[in-house]
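All protein chains but one are shown at their positions in the complex.
Which chain is which? They are A and B, in the order written, and residues in each are numbered from 1.
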Amino acid sequence: MSSRLDNANPIIYQSQEEREILPEDEDDNIEDKVDSREVFDLIRCINDPEHPLTLEELNVVENDRVHVNNEENRVQVEFTPTIPHCSMATLIGLSIRVKLLRSLPSRFKVDVVITPGSHASEDAVNKQLADKERVAAALENSHLLEVVNQCLSKRKNG
Amino acid sequence: MAAPLFKNAVTNFVNDHKDSASTEVANGILKKEQTLLELVESLGEYLTSTETSTRARATRLLADVLSQLPFNLLSTKEAEVLTAFFCEKLQDHHSIQPPSLKGLVYLSNAMHLSNGCAETICRTIFRYVHNQSLSQSDRWLVYSVISNFLHNRLQELQSMQGDFVYGFIQAMDAEKDPRNLILAFRCARIVAQNFPISVFAEELFEVTACYFPIDFSPPPNDPFGIKKEDLILGLRGCLSASPKFAEFCLPLLVEKLTSDIVSAKIDSLQTLTACSEVYYPDSLREFQSTFFDCIKKEVFYSGDATLEAASLDCFKALVKALSRGISQQGDRKSLDDFLNEIVNECQQHFLKPELKMMLLTGRLVCAAASGSETSCCRLVHVCVPLLLEQASKCTLMGQRKNVFEVLSWFITVTAEFQFGEEDPNPLVMYKDSFLSHYILLLSETKPQLQVLAATCVRKILSLTGILSETDIDNIADNLFTCVMQTTVADVRQSCYSALSLLSSSSPHTVISRVLPELVSRLNTYPMDADGEPDTKILTSKAFIRETMASIASHPLVIEKVSYQLISHLQSSHSMEKERNLEELCHTAKCLFQVVSTGVSHQNLLGFFHSNLLPAIYDFAISLCKEYCPREDNIKIEDLLSSLACSIRAVVMHLDKIQLETLLNSVVKLYLDGSCEDMKLKNLPQTDKFRPLQVEWNEYSPMVTLLTSVLCAVPTHVCIPRETEILHILTQLIKSWCSSRYPPTALYKLLAGLVNKLNNEELLQKTLDNLQDVLNKDGNVERGCLGVVCHSWITKALVTRGHKSGREFTEKLIKFLADADVGKEASCGFEIIVTEYDDIMTKSLGANVRMMYKQRFFVENIALLTEGFQSSQPEVKSNYLKAVSHLLKGLPVQVLMTELPKTFPLLVKSLLCDDIDLQLSTMVTFSDLTHDAPDLIAKNIDSIIPQLLKLSRYEASMKVRIAALKCIRGLTVLPLHIIVPFKASIIRALESVLDDKKRLVRKEAAGARNEWFLLETAEK
């Protein structure tokens, strides 16, 4: 069984505390801009397809690798597979992309890419993830959709 | 000879197929008009008829009659005759078997059954009844006979030995019906446990094991209510019934453990757990490595919490079983091998504490350690030194956290065993190392590590015979230092918890080392440059008080701490002014915490009664004297309420004599302004103390401290001068209404007394007076305060279920239509259904009618609905609010029956432009989605558009968030109901994702994602 996993015993990282709610967050008259922490909060709890751990716990996503420009409607997320030959890289990228598709206002242009230099097939994976037609088709594939949805579901064991 | 009536009944039954005739006959027998044997006689001609159907009918009549008779009715003789009769009938035509079996079921329950009958019956059934060709219900009769005999004639059946076992196996073979299986499994377990099954072990095993793992999903709306879990447990009871099954069962479990079906794996693990308790340790030996591999795999790689838990339980059970091998069979090797295997596998993972396997391995090893004392000691000695070494080496936060986490599990495991003098807790050897690590951690800067350390220290403190007095002193000092230095609430809480435990086991350490430190810090006020107390210092004072409250867990400490806190109240209030009120409030709250722990110690009540209560009153008087003339009354009321909590807690625990003296003193104090018994230093001289005077004065707020006594005494204790008190209070309503502050305290006291009043005459008089006061002056009734007072009195009456409640309620409903006071009246409904902890609770001895809230709702919902429909548009929302308040107090079952009527009102409430109403309605919706999905489902068409609209409600983000929560909540409803809305909801929420408020966006994203995930298999 262990041989099935690319990386059976990965390093586990500490999760960040929940974002603190400030008084201005509860003031109806103040507009809150979308910032990198907000986007990070959307993706940090995505489950890894192999481990019962979140992408944050595996350090696949980090707050510092989420770039947001609220005015220009741009979001860029870099993710770092745990090992350079991780066969799940595309699936992880797809999960991040889908989560953001479902959660972010449609005005945002979202790019999900592998952290430069962290994966053997970086360019190929990035090209696939950027192809919206293939992403759309993937989400009509019920098997693949189920796998992605599993990554995006709340785990039973939290 | 049978009476004619009887004869008729028999003919009716047999010839005319009139089933009810059996009841007629049974009644005749019960009235002793006939005997059973006479019935048999009169049936003679039918029973010997050549027509099979007639014989069957006659047999059926006998069985039906029997089934209506008590089990003790039959004499031994009668039972014998009937046994012979039914056994003979079993051998007759097959269509006569079912009624015969029914008769036998009765006999198997009969109390006077002579020896030998059970055996005869069983043998006849085994020989002549081919169970597999009977219908389900008739097979059920066979199992019932067997089951009954197994329960009440076990010894007799045991004499049949193998014959019985064989017969039973034949009978239950190939059973398919879940109802029958439940019964058959129960029988099989008893057979396996009580009969010599050796020769038939495999057959008996096979006849049950063929169902493993249970694959059964009850049809929707199954009227029989059999759940898969029932069958699983029934079968598990069979498989684990006898150690003789081990050789067949264990290979089967290995096979199922390696399957891909999660439920099969869980079932296998739980079955193995059950079997481990029964099977001989040596039978497990052959499979122990295989089981270890399977369990390890699930714990390390499955990522499924249920599977992991089942694996760990099973692992523990296996270790426990192998440990039993040492005492039962002198086999030490099996356990040693097993533990070696575990150690070999796990050691490596403890060396890399930052990796995923660390915690999983920790859980695995600790499960094994909890198997037995032997395994616990062995694994502690191997793993703990290793972990302690890592603890010294590791520097990264994540590593250290993991190491200490696993170490803390080991502490928990050792606590499961009773270690004694001879075989001490294995952790004793490492205790110094443990302590030095933890003490170091307590002074860490990372709160997570500090919390972990304090938690571990608490666990170690709970172990017996580990720590020396010096250790405890050391721990106390360090916990104290940690509390004083940290600003993180979690850290403090975990230190408090440890200190509290330490205090209850070593009060003297706390009294000599911790308390003096606390007291000296509490009472010194370093000033900053401007001569003002530093705010930081004030915060740290609060921590000091909290610490004092937390260590008050032992009576000795409680007494000392409460004394210190009350003198702190007195001294600090005379020292400081305005800003100090909050500090006083906090002190009072801490005092309450201490008192509520203290009242459970009988020997402290005297101290509380004669020292603490007078001190509180004395302090309150001086407080009012000083502060109340000024504006700070809200804070004063807070403070007084906190003090009242302590008084109430004490009063609830006093005995009758203590109560009576207290009541006398307090009543005298409030009515006469004097009190010799209490020796109040601060009481003003010469009639100056008049808290219940008609004119509002500085002592008026002290009415709260009267409530805490009068409303907390049980009803059997008389309140002195009650009539006078009621009269005065009623008079106060009018005059205090015009005062600056809403005199809720007064209303509460009055309502509390009205609720408890036993004297109906006095009650009626008081109500009349109240009506008088509230009605006489037009202004009072119309005024909002009048309505509030009216609401409280209504609550008092409704809560006790008094007949006058009706009149008061109807009046309150009338107020809803009033443009001026309608809003207040709607809040009155909230007052009525809200539970307050200072008055009218069961524990305060109040008159609380069972389910008064339900009754109140049921009695008034029609009036409210009607009122809503007929009222002017501008006051309609008052009715909706009233209904919404009533719903909050209602249990689900009542909601269910009442809601269909109320639902349209709820939907209207969503439309109503009142934020509070919308919010509370949405809370109701959220609850209903969980509790009454059917109802929400039925109305989903009208709800969804409203909620979507509110999710964009410009004026309030709270409303938007609540609406989104409701929308998200809808996803728990049955799929076929909500799927049709999926696309439109997802589309509608798209724009909400761009809400200007982040908190709304978060909720919108959450809701939208949940709707996307609807059909995902495992949510």
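Please note the rule applied: a residue touches a chain if its C-beta (ideal position, glycine included) is under 8 Å from a C-beta of that chain, and two chains touch if they have at least 3 such contacts.
Note that contacts and distances are computed from a predicted model.
Colleague: UniProt names the one chain left off this complex as which of "serine C-palmitoyltransferase", "Probable cytosolic iron-sulfur protein assembly protein CIAO1 homolog", "RNA polymerase II transcription factor B subunit 3" or "Ribosomal RNA-processing protein 42"?
Modeller: Listed in its UniProt record, the absent chain's protein name reads "Probable cytosolic iron-sulfur protein assembly protein CIAO1 homolog".
Colleague: Given that one chain is not shown, which residue among A:67, A:85 or A:127 touches it?
Modeller: Considering all chains, including the one not shown, the answer is A:127.
Colleague: Touching the left-out chain: which of B:381, B:656 or B:987?
Modeller: Within the whole complex, the residue contacting the unshown chain is B:987.
Colleague: If the missing chain were put back, which residues of subunit A would it touch?
Modeller: Missing-chain contacts on subunit A: residues 106-107, 109, 127, 130-134, 136-137, 140.
What we mean here is this: only the chains that are shown with their structure count from here on.
Colleague: Touching residues of subunit A toward subunit B in the complex: what are they?
Modeller: Result: residues 1-2, 5, 8-14, 21, 25-26, 28, 31-32, 34, 38, 41-42, 51-53, 99, 102-107, 146, 149-150, 152-157 of subunit A touch subunit B.
Colleague: Which bits of subunit B are touching subunit A when the two form their complex?
Modeller: Of all residues in subunit B, those touching subunit A are 297, 300-306, 308, 349, 352, 354-359, 397-398, 401-402, 955-957, 990, 993-994, 996-999, 1001-1002, 1005, 1008-1009, 1012-1013, 1016-1019.
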